[in-house]
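For chain A:
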Amino acid sequence: MVIRLSSDVDQRQVEFISLMLQKSVGGMHAEVCDQCGKCSSACPVSKEIEGFNPRQLIARVALGKIDELLADEAIWTCTTCLKCRERCPEEISPYDVILVLRNLAYRAGLNYPGVYDDFINGILERGFISEPQEVRARGGGRLSREALGLPGVNGPKDMAVFRGIVEKIIEAGKGN
Partner candidate 1 sequence: MAFEPNIVGFLCNWCSYAGADLAGVSRIQYPTNLRVIRVMCSGRVEPAVVLSILAEGADGVMITGCHIGDCHYIDGNLHAKRKYELTRRLVEKTGLKTGRLRLEWVSAAEGQRFADLVNDFTEQIRELGPSPLSGTTPDLGLLLKVRAAKAAAEGFRLRALVGKEEKTVTDGNVYGEEVTQEEWDKVMTESVETEYSRHRIHIALTEAPGSVKELSEKLGMGSQAVLEHIVALRQLGWVDVQEIRGTSPVYVTMEVPQ
Partner candidate 2 sequence: MSKPVLVIGGGVAGIQAALDLADRGLKVHLVEKSPSIGGVMAQLDKTFPTMDCSICILAPKMIECSRHPNITIHTLSQVTGVSGGPGDFKVKVIKEPRSVDESKCTGCGICSEKCPAKVKDEWQEGLTERKAIYIIFPQAVPLIACIDRDNCLYFQKGICQICSKVCPAGAIDYEQKAEEIDLDVSSIIVATGFQEYDPSELGEYGYGRFEDVITAKEFERLVCASGPTGGHLNRPSDGKIAHRVAFVQCVGSRSHKKGYPYCSSVCCMYATKEAVLIKEHEPASDVTIFYMDLKVFGQGFQEFVDRAQSHWGVKYVRGRPGEIRRNPVTKDLTIWYENTETGEVAEKEVDLAVLCTTMISRPENKELADVLGLELDEWGFFESLDPLMNPIETNRPGIYICGCCHGPRDIPESVAEASGTAACAAETARRYGQ
């Protein structure tokens, strides 16, 4: 499953984005990756989902295959657990690379998984992605925030102002 390129993407824009990405990722030394596979072997997603492989992702970045990556659904699969960055014997961070790729894909107007719209809608509606949930205790019972002595969670005071700000952020993210 590959996310399709939106119909009206300007190819030059993609090229521009690629350059941007190479520059930003360059600081992460993608080109000195040894392709050892320590990131992917520690990655909990790689194990479960075929086609997601942080090592190969870095290899593609190093070979300049950015546009291909932007269109690849795989970049949205990462759970951002940071194990790849932790394990890498070098200073390379597939996690950071993925974040940049996601941002650029969004700027390029490429499709992204619907769940992000749910997130945004949740934020726009409530001020957070989801309602606080009870946590499972080691003994099997469930504990609420109150039971743990934690303060309650409140949404933004003025929802309209908040929404305005969030919308501005979203617009800025599109790079327009």
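How were these picked? Simply put, all candidates are chains of the complex that A comes from, given by their letters.
General remarks:
Throughout what follows, contacts are C-beta pairs under 8 Å (C-beta built on N, C-alpha and C of every residue); 3 or more make two chains touch, one makes a residue touch a chain; residues count from 1.
Every value quoted in this text rests on a predicted model; they were computed, and no experiment measured them.
Every option in 1 or 2 belongs to this complex, yet chain A touches just one of them, candidate 2.
On the side of chain A, the complex with candidate 2 involves touching residues 34-43, 46-47, 53, 55-56, 83, 87-91.
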